[in-house]
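The complex appears here without one of its protein chains, the remainder shown in place.
Chain naming follows the written order as A, B and C, and within any one chain the residues start at number 1.
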Amino acid sequence: MASFSNKNGVIITLDLIDIINANKQYLSDLDGLIGDGDHGINMSKGFSKAKKLIDETQDNLSSSLKILGTILIDEIGGSMGPIYGSMFLAFARNSKKHELIDEKVFSEMINNGLEKIVSLGEAKVGDKTLVDTITPAVRAFDEVIAKGESFATALEMMKIAAEKGRDSTKDMVAKKGRASRLGERSKGVLDTGAVSCCLILTSISESMNKML
Amino acid sequence: MASFSNKNGVIITLDLIDIINANKQYLSDLDGLIGDGDHGINMSKGFSKAKKLIDETQDNLSSSLKILGTILIDEIGGSMGPIYGSMFLAFARNSKKHELIDEKVFSEMINNGLEKIVSLGEAKVGDKTLVDTITPAVRAFDEVIAKGESFATALEMMKIAAEKGRDSTKDMVAKKGRASRLGERSKGVLDTGAVSCCLILTSISESMNKML
Amino acid sequence: MQRIINEPQNIVDDMIKGFSKAHSQTISTTSNPRVLKYSRAPVRGKVGIVTGGGSGHKPAFIGYIGKNLCDAVAIGEIFSSPPAKAFFHAFKAADSGKGVACLYGNYAGDNMNVKMAIEMAEDEGIEVKTVIANDDVPSAPKDQINKRRGVAGEVLMWKVGGAKATMGGSLDDVITIAQKAIDNTRSVGVGTDPCTIPEVGHPNFTIEEGKMEVGIGHHGEPGIKVVPLQTADELAQTMLDVILPDIPFNSGDEVVVLLSGLGATPVMELYILYSKVAEILNEKGINVYRSYVGDYFTSLEMGGVTLTLMKLDSELKECIDMPCESMGLTQL
Partner (left out) sequence: MQRIINEPQNIVDDMIKGFSKAHSQTISTTSNPRVLKYSRAPVRGKVGIVTGGGSGHKPAFIGYIGKNLCDAVAIGEIFSSPPAKAFFHAFKAADSGKGVACLYGNYAGDNMNVKMAIEMAEDEGIEVKTVIANDDVPSAPKDQINKRRGVAGEVLMWKVGGAKATMGGSLDDVITIAQKAIDNTRSVGVGTDPCTIPEVGHPNFTIEEGKMEVGIGHHGEPGIKVVPLQTADELAQTMLDVILPDIPFNSGDEVVVLLSGLGATPVMELYILYSKVAEILNEKGINVYRSYVGDYFTSLEMGGVTLTLMKLDSELKECIDMPCESMGLTQL
């Protein structure tokens, strides 16, 4: 079974932080179309803070994810603080006992992350949220692994499913979050959270694939 | 001595009211240049109210001037309420005992009007106010009469002096009123009060001349 | 709109600094920079009252910290829910051992952060119960009343809950009456000009010149209709038509009226509007027991107003009448 060491995995967290920071303006502008225009700003605040702390400690993947999740929950607020915070904490919790991260560990990480998001935000697939990105991504990963494919292939397919999921939000009518107040007017635009979630999952997929 | 009857003089007051109302927008726009843009509006409010009352009573010149002056003082406020109010009350007070208005009566009217304005507002010639219109106008009237000219000629010369006085405010730096805060920046524009005062004196001159 | 600020990303911290300096007699900072508390909190033997929410709604939320009102407040970024940790720290700052009533507004972020904060509080043995304000009628139909947002009606909920706590009510007493307060409260907002989140730098919604948005939310959330700008008299009718049938309010009812500006609308205009609101209520036989007109719950420099009505009974009246003291509301 392919795997990479938890110890070397800090870069995975740092990469996804960089991606989010690089897309700060884009995510805010997108949020501006049917939300309140602060998604990139909100995210970037927490992610930048976490980056500093992670740079200082440079421990392992699990601890870096825990730092990121904790900062989001403790200091960021909004909807993204608890949602992404819980997700990253779930990632951390499910990996911390493992020196090596393989497809089984990773599957537990993302499944538990998805669970936390859903139990907290109560969004379903089709509600036009980041749940539309992460749900098919997690399912795709598990299905590909179940078919006996490699960790690397499963990560690749997860990424593609996330992108598809993200794109599926375009024609949806928002049922959760700020955009839900727009009703039909929320159609025709990607959901910002779905986009940022796709950026995160894509980054994770690519960073991990480099390490396998 | 030429004269006209106080009884028939109501039209003089009605005429000047019409002139002010007709110039409401112009006076406000002019005030907007170096003041706060409400001169025409302020004036027109009081003048219109007075017009209604005068139309109902239709007594004589003095009583109509008293109505106008009283309404300005009682209900209009601002600077124009007391200034023009006092002026019209002075006109009324100095004419009311006379059945016939001749140049002597009229001179008393306008001299007392000027006095009241100055004692109240403490503006001097050169301060860029309506005092720059009425002061030379009153002087011109008296001088022309002193030279033995007719009431009609004196009224005509009063009008010309008022116009000159009004125009003299253009290059003045305002010393009184709102525009005085502008200092040098108040130059180059006519003073609105000087303009409205000229409209009033011109109207009086012309209306009276028709009755002589 | 030009702002008097330093760095846009420090707005909330800078505001908190100024606020705690200006009200140093009654407001204390806490170890969490995003939590302010009443200087006497936790008040011995009293249920703690906590609220929290995004910034940009002055006087809400911190302006209602004070005597017989809120004990501690969790402070979020502009228009963004405070972190769970801030709510948790606010609970700690307010709890005297009698438990904490967390009285807040129905927004996804606040719901999630409060939920997590309550878990943290449970771990430390602090009992927290919540009332979630949902007074904003246009934000969802009546059969989905739980989806409605909380807006200016929250002020009345704090007033009532705070009074009950001071009267010595138990946590359940406070929760029960705060819930009754909000159940008896209906609001509607109308927007005439948009506002700008400072860090975003441009309005994220527009209201055309000559139009107004009926049912707009406290963050510019779209309303139920965009119509030509009405006169104050027409607007009073439009707003009452939205809220009166919803409970409904009937002839013989006694009500509190709260008419709050959204920010830039001069208070003069609120009184012009209030005049017609009072007239219509009077015609309908609805008795105005008390009214509040002013900027009680704003949305940065948004133009417009929120009209809130609360139907009273004798218990609510007693709570509304209780004196209180805070930056946002002082009543003798």
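The working rule: a residue touches a chain if its C-beta (ideal position, glycine included) is under 8 Å from a C-beta of that chain, and two chains touch if they have at least 3 such contacts.
All figures in this text were calculated on a predicted structure; none of them were measured in a lab.
Touch, as defined at the top, links the missing chain to these shown chains in the whole complex: B, C. Interface note for the absent chain: among B:83, B:155 or B:172, the touching residue is B:83. When you scan B:9, B:35, B:113 or B:136 for touch with the missing chain, the hit is B:35.
The missing chain lies against subunit C, touching residues 1-6, 11, 14-19, 21-22, 55-56, 58-59, 192-193, 207, 209-210, 212, 229, 231-233, 235, 263-276, 278, 291, 293-295, 298, 300-301, 303-305, 323, 325, 327, 330-332. Across the interface with the omitted chain, subunit B contributes residues 28, 31-32, 35-38, 41-42, 45, 73-79, 81-83, 85-86, 120-121, 176-178, 181-182, 185.
What we mean here is this: only the chains that are shown with their structure count from here on.
Under the stated contact rule, the graph of chain-to-chain touches falls outside the line, ring, star and complete shapes.
One simple way to say how far apart two chains are is to compare their mean CA positions; for subunit B and subunit C this gives 55 Å. Inter-chain centre distance (subunit A to subunit C, centres taken as mean C-alpha positions): 33 Å.
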